[in-house]
Every structure is written in structure tokens, then in C-alpha cells.
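All protein chains of the complex are present and in place, except for one that has been dropped.
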Amino acid sequence: MNDPTENNELDQLISEYRGGTVSRRHFVKMAGSLGVGVAAAGSILAACGSDEAAAPATTAAPATTAAPATTAAPTTTAGPTRGGTLKEGYDLDFSKHDPITTNWYDPAFFAIYEALLTNDPDGNDNHQLATSFSKSADGMEYRFDIDPAGKFHSGKPADAAAVADFLTFFKATSFIATLAAPVASYESEGDQLVVKMNNPWVGALGPHKTGYFRVLCMDTWNEAGGMESTTYGTELADGTGPFTHEEFVPGSHVLVKRWDDYPGSNTEYFENKGAAHLDAIRWTFIPEASQRAVQLENGDIHTLKGPAPQDVSRLESNSDVTVYRFPEWSGYILTMNQDWDEYFGDVRVRAAIAHLIDREAMSDAVFFGDAVADYGPLPPTDKFYDPVVEEMITYDPAAAAALMTEAGWALNGDGIWEKDGTVLSFEFAVQAESINEAVATTASAMMREGGVDAKVNVVDRAVIFEKQATEGKGAAPMTLFYWLWPIPIDVLNLFVNSATIPFPNMSRANVPAIDAAMSAWTSAGTAEEGQAAQSAFQVAYCENVPYVPMVTRNAVFAKRNNVHGWQPTLWNLYPYYNDVWIEG
Amino acid sequence: MSFVESKIGPGESAPGPEKTPVLEIEDLRISIASAGSSFEVVKGVSLTVCENEIVCLVGESGCGKSMTALSVMGLLPRGVARVTEGKINYEGLDLLSLQSRELRRLRAESISMIFQDPITSLDPVFTIGSVLQEVVRSHRNVSRAEAKEIAVRALVQAELPDAADRLDSYPHQLSGGMRQRVMIALAIALDPRVLIADEPTTALDVTVQAQILENLRARQREREMGMLLITHDLAVVASVADRVAVMYAGEIVEEAPVEELFADPQHPYTQGLLRALPDISVSRAGLYSIPGRVPSPQTPPPGCLFAPRCEHVLDSCWEGNPELKREANRSLRCFNPQPFEVR
Amino acid sequence: MKHTASRLVYTVIVLFVSSVAVFYAIRLSGGDATAAALPGSATEEFREEFRDRLGLNEPIYQQYFTYMGRILSGDPGNSLTNNKALTTMLSEHGRNSLILGGTAFGLVFLVGVPLGIVASLRRNSWADQGIMSMSTVAMAVPNFWLALLAVWLFASRLGWLPSAGCCGPKHLILPAVVLAFEGIALTVRMTRSSMIESQNSDYVRTLRAGGLSEWRITCKHVLRNALIPIISLAGLRIGQIVGYALIVETIFGWPGLGQVLVNAVLRRDYPVAQFFSLVLVALVVVGNWVADTGYTIANPRLRKSS
Partner (left out) sequence: MTGIENSRSSHALAWDERVAAYEEEVRANPWRKRLREFTRNKLLFTGSLLGIAIVGLGLLGPLFLGSDYAGQSLRNTHLPPFTDGYFLGTDQYGRDLLVRLCIGIRVSLLVAAAITSIALVVGMVMGMCGGFLGGYVDRVVRSVTDFVWGFPLILVAVLLAGGLGQGLLPVILAVGIVNIAAITRVVRGEVVVLRTKEFVEAARASGVSNFRIMWRHLLPNVMAPALVLASYYVAVAIIAEAGLSFIGLGAQPPLPSLGKMVADGRGFLRLNHWESTVPGIGIAGLVLSVSLIGDGLRDVFDPQLRHEAKGVEKG
């Protein structure tokens, strides 16, 4: 079902490349992310008449990005060996292993839990907990077959009733569940889970593949105290995944161990049909960005997510290491809190700020080119991306100045916009983390150049939440926010919908056109309706500028070459661990 | 004269010329280096100490008498002061040419020394018994028990009360006088031939001073040691000395048997010192002090070093430093000696 | 002994005052405890209920007494972020910190004292001047920068040592050396001047006059006297190591008390932040007391009074 859009994208990419708006390197990267193999990319380039298409230098990068093609034929003939602890370096801190109450989901969710479905390396739907599924012709009902003999780690049954139990509760309690708003109910009928829709929705399966919709055992969860539990997710967790929860130390590490009773996965593309090869997996949070690559190079860790951007090319040139890079479903955005009406009440001010951000320069400077500019809410790789946004809030300081003047602001003696005694000078709160700080520092300097004085205030993790969530002027006027979500449109809905003020609608945006576009999306029954709704959303977003979209970085994963079966893809946030084994 | 009669203890006959010298210092010169420049603090001192004889070296502080004493022991502060010329003979051995190891053997065994400040001169972290025994055992190949016996005997001889019980005491548990007795015990434990005492009573209470001196003198007499006693206190000199050498600004200016010196001081500096003694001048108009100050090493006077302070100074005194002239059993360094008047 | 006892009373008072200071400092800091414990989606009512449950809505002095009561009863509570018992965390991370801090502490004295002795014995020689110049420079190099340079050289460039992690002997080398570095430099200087002072003391002159060998005087008497003031400053070294551990453990990813504390402060995990600050302060205070007692034992002048 993805193929048509993919081809459209590919066509578009080729035309961009021909038109000279996309560099060769960029092209290869993008093509790789779209599942085009190296050879194919090379031939496309050749067809485009690039004089250096076949230069050896170009093949180094795509060799890794095109990994989906190469894993099909592993180079080693020896079979997987059992045992060992996979040590994985990780660039984010850990949140507790409870899909219902967690703040975000971690790679351990992919080891402990399973969702109904997942994406295969090509982005197609594949089974996980469900053994098969069907969709009714009118799009109002989905039926998932669940193995009646399924068990959670605790030994409690993981049958259709248990799954329905969880999803029903989840939909009723978690704010994340609004992602699946068009779902009317989850019910079990014998060995089937029946998902009934309020309206046919083209995006219905999307949320159910994410980490939050991973199925846990409600009985265990309730026994541990339910919403008020202080133990679930920290001391215990009960899912159906191939590994069991062992240890959870935020700020340091997380440990899971093989579940020997794992019955095997329903996911077709996993080669391992039984219990996991690995004895255990240990994820270590490495807050110091530059340490991550060093630890991988030294063999202290086997695999890694998120090396510092400046270290990526070095890792790529290391013959012991394989690097995977593709655009992430994420974005760095500036929030502009409209409770600070004097600054951001006027859309022209917000648009002016958006015109001041030189996204290409930011991408080069902070990410060493490993990022793409965002001119609208969706990353350019999203299948619903509408290039029309590229003409709207572009980098254009002159346009910014014109807008400010039109809105009645004038530059004061310090070169900062001022209107009726209000100086456009405000706090810009940023969470203490090196890339966040770098993005914010760059953005702040760009704004200052255009007469907007956003004073960076680096704060702790616990404080940034207050700066974004507190009602009224208790929150900071501007903050930097980094979102990461496999189905961008769904999470963006949360940030812009007037129903989610004040949090997570951090800008307190209340734009009827956006609300309307979002509700059109959640009631879109066909791909065409979906595309129309999303295009409308993107245009409304760029016209009203609730946030300033800036850049989407590449997700970068790396592994040492003695690790096999570890396969990060564009489509899931994290790799799966069923097939992973360590050689030697 | 009254000073001599005040002498403590048995006033045995003055040492005769037949006595054998145990320590001979010849033309000793010592320099101190400081802040890039160096200057002489001892300028050609010659001195002889015989068996069973107490020689007192007298002078104001800073005149070089302590340096002279330390140079005998080879204990001049390293890197700061050094002997530039001269000879120091102990029973025919030239101490200055000895290896440090040989010199170390002589210390305590043949020549020992008592220092001015008993408070700081004992290692605070060891008991006095352990230090005494350590010294004994470093020279004599004896058992612990024997060393302890020697230590106790020395302490008894130094008249430390309850000597045997004090072995396990730390210095801070003893009074100043007791500590000086420990120092004496250390010095005499190994029966040295020469004992050097540098202001041994200066830091003590007046009541204790006499006892310590008496004890020192008794030990010296019974062992017939040669003793070099350094002091600035003429009362001490009068009470124990056999012969006296007076030092001024690094030179010996007068040397004589004690009775003769007190009866007939010839150098104006000696005369001034005597005149400054309270029991002489108290009947006169107030306390006497020698006018002026000791010349600083940076600005030495051109001729006789005492000229700027001398009552009887001549023009010739400003032109050249007089030689030390030996006459019978005394010597003198002066161009213009005048008879002593008690004023 | 009376001295030691009164120091003990004083130590207890200091501990009490510290506990109040630490408690207030952390409680008054900004940031919401519920941010650490609850998901962003939690409602305000639920947050309020949570604060009630933790007693965060009571008057702060009452919170203090409740809290101290729990600590003294041996159950300081659990972490807000992962609900681990603080006592368990203390034993796990405390062990790591003891390994690192103990090694650094050992290095400070095992390296610093001998170097200082060598410098003092070869005074004004090239060895002395070399050691002293290096210690002067070493004191000027900030340890966080040193840590970066060490990682860059030994981990990145040469690949001899791991850049971070726990807990093998190889992982220990870099953080321990970095942590000890300034302490070593200070100890070298102190040992040297203390040795020189001791060498020039009157009692050493007495011992020389007693004919003892230089070697014996130095090894037994000079050293013993010179080490006394160094022992008395061991307490300060403990404080320094504890303080720097906050930085060094974070840089090297060493899962000790310091790293946990910094993390807890950053995420407003009050129970952990309070408890671990208190533990570190207690460590410093008790360390000072032990050093002081050691000083008393080593120094006969304080041991018995006549």
C-alpha cells in the first residue's frame, strides 16, 4: 500500500535532482531511505546524466543506507550462535517500561513487548502479536487473530480478551490514545480482536504499530497498583516480547534477559522462529555525545543509536563498523506560547520569526549535513508531505522585516523590534543536552540577527517540562521542542489541536483551520482523502505558524560487524532483537 | 675579684700548660650565602680546648659563636653556611677532611653537643627512652636491655628525677629543665671526650639554670672532658669557665684564663661587657650598655670592627684591623688597650 | 581522648545542620517532583494527589522531621523515577564510588607522598625542580579538561583504555587518575615543605649530633614528623575527591553516588537527591573526623596530656 506514494516521491526526488535543488549525496541518501538499492540509485543517477555518479566516494554512504537490501543475503554462512549480552549505547535517557504511563518509549519496549502489527524493512504491515488480520470493505472494522495459547511473561494468558482489555483501558486513560481517536471500541470475539471504527480511516493501523500500543498484561499492571503503581515499569513489566524486564536505572542503564518460554514470533521477516539468541541486552545511556562513537570504536558497546553528528563520517570509514542513516520521523521546533500575547499574538510576528531561520545553515553547522530542512510540519520524507510548504515560510530576512513593520513594530536602538514599549526580547528555554543547546544557540543567533532577542536559558529536564506545561505566563514564551514519532501527523495533531491546550499544545495554538484539517484527517477513509486533509493541514500550519519548524535530523545507528541480525529501519523507531546474535 | 669568687663548685686549680689539647680550631672561616651574595660570619677563629678544661666562648648574638660550634660537629646548615678555610683537629684528626660517615661515628661517641632550646630539640613523636637507646645502639653493638641500661644511667647522671620511669615519656610531658637534662643525658651517654654546649641554660628558668650548670660541670670534671661552652652570659662564664674567649663580629678579640680576664679585661669590648653586668653598674647611674650596634655584614667598618663603638678609638683603628696578639697565656686584638675602670 | 570525644559531638552537630541545609536547598529548588515520577500526560488532579501522597504539601519543617525519621529508622524511602529502594541504590552505587574514590584517595598519598619526599631529599636538584614545576602546572590544569584530554589521548587516539563505563580495572584507571590528579599535586607540595620543615628542625639537629645516620633520621624521624600534618589534611582531600567525583563520574559514566546525585538533582528526584547529598556530606564530615582522630593518634602531643 506504500508503493504508489513511494514511487511518487522517487519521481519527485529525481526531478529535484535534475533541477539541481538536491545534491547528489542528498539524493542517494533519500533514495536509500525510500528503499532503493545502491545499484538502483546508481543507475538512476546515471540516467540523470550525473558525471560523477559512479565515483567510488559516492558508494560509501549508500552502502549503509541501503542496508535493507544487503541483509537479505548475510555474508557469513555460519549460523547464529546463542548467548552473550548485547551492549547497546543509547542517546536518550530511559523512561519507565509501562506503555500506559511512560513519557516516551525506549528500545527496551521492542524487546519486552509486542504490538498487534509492525512494519517490515520495506514499510509494509507485518504481524506481530496478531497472526493475521482483515479489514472490512467499508473500513469500519478490523479483525485480528490472536493465538489463544499466548502467554505473558508472568504466565497469564495473552489472548484476544487480554489484548482487548488492555487496548480498551489504554484508549480510556492515555492521552496518547487520542492518536487513535477514530477507533470506537476494542472487543474480543473468541480468538479475534475486533476493532470497530467511528469512521473509515486510512491511518487506522498506524498508531497500533507504535511503542505505546504495545500490549501489556492488565492483571499484572493492576496488581502492581495500576495508575498509582510505583513498581510497574520500574521493577517489573509483563509483556509478550522475547525478553523479560530485569533492571531499570534511569540515567544509567536498562537490562533485559531472554525469556526462554518465548513461543516464537509471528512476524514473517524475522528469521529466528524461537526464543531469542541473546542471553541479555543492556542499553547504556551515554549522555556525552562524543563518547558514543568512541565507545563503539573501542568495542565497549556493540551497537549504538545516535552518535554525535560530527563522528558519523569517522564511523563510516571504520571497517569494523556499519552505519545506518536515514531521515528520522522527528523535528526540532520552536514553541511560541500565545499566552504571551504581547509577543506572539500576531501571526505576522510568528511568521517573521519563521522567516529568520536559515535551516540549511543549521543543518550543516549542527548536524554536519545529516539533517533536512523543514519548511512545514511534516519532514520531507513523510508520505503525505506537500512541497507547497517550501514556498511559504522560507528563510527570508527581508520578508521578516516587512512583516514586522507591517505589524507595527520598529527596530529600537539595540536593533531589536519594539512596539508600544514592548521589546521583542524574551526567555528561550532549552533542555540541557548538547544538540538541543546547539540548535537553540544557532536559532537564537539567527533571530537576533533579525531583531528578535530570544535569550537562551538552559534548564534541567525537570524544569523544561514546567516551562512548557505551566498555564499562563508561568511557562516560558519560547522553548525548543524535539519530537520523535513514527507517524508524524498523529503526534503533530497533539501539538496543534485546540483541545490539547495547555499541554502538549505548547504554543496554545487555537486555529480553526488546523483543527478542521485534523478532523478531516481522522475521518479520511481513503488515501486521497488522507492526502487532501494533510495538505490542508500543512498549508494551514504554514499560514498560521503555531510553531517554527526547523530541521529533521537523520536517525543514525551503528553496529560493530560481529553483530548480526540487528536491523534498524526507516519505519520503526528501533530495531527488533529477535534475530540478533553476536559472533565470536 | 668578686666574679671569680662567685664561681660554683669546687674551685680546682686553673688548668696548667701540661694539659693535652683535645680540640684545636685553627683560622676557621665560615661564609653564609644569602640572596645571591655571601659574607663571612666567622673570620679566622682559632681556639683550643684541652682535657678537663671548660672554655667559654662569649659574645653577643650573631657574633658567630654558634656557627663555630656547629662547624665542629659538622652540623652547619647545608647549602647556607660553609667552612671556607681553616682546620678543626680532634685528637689529631682533621674533622673537616673526614668522610661524613667517619664524622658521624665521632659524634656523641667522641664529641657531643647540647643545644639552646630543649623545647624544640627533642623529637616530639618518640619517647625519650627510644631516642636515647637509638643513639646508643647506633654506636655500640649492644642489646636492647644493655642500651636501656646505658640510657637510664645517663639520665641518672643528668639528674633526671625518676629516670627509669621517664623512659616512656614524650618530650611534651616533661618540663624545660627536665628536657635539658635529657639533652645532657644524650650528650654524655657515650662518654665523649669533648662536650659542646650552646647556650644550654638560656631558655630555662633562673632557678633551674644553676642546677643544670652545676650538673654539667660535675660531669665534665668527673670524666675530664674538654668542654666548649657558648654563652652570652658573663655570670655563667664566671661560674664555670677555666678559660674565656670573647668574640665580636666573627673574630676573637680577647682570650684569657677566667680569673685574669675578669681581673684585667683589656679589650674595650670585653670591658664594655663587664661594665654592662648589672651587679657592677647597679650602684652607678643606671644600667650600662655598649653604645651603637654590631656592624651589619653589608656595611663593615673599614678598620677595626669595633672602632665605631669604641671609647678609645684612634685614627689608626679606622685604617686597619689589628692582629690577635698572643702574650703568655692570653691574647688580644687591639691597637689601643686601656686599663679597665669600673665606673 | 577528650579531644576526640568533643570532635565526635561536634561531628554529630555538623551532620544535623548539614541535613537541614541539604533538605532545604533541594526542596526549595525549582522544578516539579511529579515531572520525575509521572508521565507528561498525568492530569493536574493526579499530580496534586501524588504530591499529597509524598507529603509535598505539608509544611516544610514537618516534611523534614518525617524525612529524618525515616532515615534514622533505616528506611529512607524509594526513588521517584524507578522506585528502587534508596538503601539498595546506596549499596550498589556506593560500592562503585568507594572503588573509584578509594583508588583516587590511595593514589593521592601513594604517589604524592613519595614524590614529595624525593623532591625534599634532592632539594633544588633537577628532580626536585621537575617535580615541583609539574605539580604547579598540575594544580592549574582543571580536572574536567584533563579528563577530556585523557579520553582523547588514551581512548580515542591510542585506544589503550576504555573511554567510559564500569567497573573493571581498565575502566578505573582514567577516572581514578583524573580524580586524584590535583590531590597528588597538592600532596607533593605539602609533603615537600613538611619534610623540609622537619629536616630543618632542632630535633633533627639533635639526632645528627647524636651520630645517627642521615638515612635513619630521614626514614624514621623526619618522615614520621612530616606525615602528621599530611594526615590532618587527609580529611580535606576526602572532601575534594567527593566534590570532584560529581564531575568525573559524570564524564566517565562511572555509576557512582556522584553521577546518581547529579542526575537526581537534574530531574528533581527529591528522595534520591536529598539522601545521596546527605550521604556524601556525612562521608566528608565523618572522613574529617577520622582524619582528625588519626592526627590525634599520630601526634603524641595530642594523645596524652601530662
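Labels A, B and C are assigned to the chains in the order they are written; within every chain, residues are numbered from 1.
Methods note: a residue touches a chain if its C-beta (ideal position, glycine included) is under 8 Å from a C-beta of that chain, and two chains touch if they have at least 3 such contacts.
None of the values given here were measured: they were computed from a predicted structure.
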Among displayed chains, the one left out touches A, B, C
Missing-chain contact, candidates C:67, C:244, C:275 or C:295, resolves to C:244
Touching the hidden chain, out of B:141, B:207 or B:299, is B:299
Among the options C:12, C:137 or C:297, the absent chain makes contact with C:137
From A:140, A:308, A:352 or A:494, the answer for touching the chain not displayed is A:308
Contact residues on chain C toward the hidden chain run 10, 13-14, 17-18, 21-22, 25-26, 28-31, 123, 136-137, 139-145, 148-149, 151-152, 156, 193, 196-197, 199-200, 235-236, 239-240, 242-244, 246-247, 250, 261-262, 265, 273, 277, 280-281, 284-285, 288
Listed in rising order, the chain A residues that touch the chain left out are 288-290, 308, 310-311, 314, 358, 361-362, 364-366, 432, 434, 437-438, 440-442, 444-446, 448, 456-459
Note that chain B touches the chain not displayed via residues 34-36, 77, 79-80, 289, 291, 295-296, 298-299, 301-303, 307-308, 311, 313, 315, 317-318
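Operating definition for what follows: only the chains that are shown with their structure count from here on.
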Centre-most chain by CA centroid is C
For the pair chain B and chain C, the C-alpha centroid-to-centroid distance in angstrom is 53
Chain centres from averaged Cα atoms put chain A and chain C apart, in whole Å, by 42
The distance between the C-alpha centres of chain A and chain B, rounded to whole Å, is 93
Going by residue number, chain C touches two or more other chains at none
Within their complex, chain C touches chain A through residues 30-32, 35-42, 46, 53, 78, 81-84, 151, 155-156, 159, 162-165, 250-251, 253, 255, 259-260, 263, 265-268
Within their complex, chain B touches chain C through residues 73, 75, 77, 79, 100, 104-109, 112-113, 115, 117, 120-126, 131, 134-135, 138-139, 169-170, 172-174, 183, 186-187
Chain B partner, complex, touching residues on chain C are 123-124, 200-214, 216, 221, 224-225, 228, 298-301, 304, 306
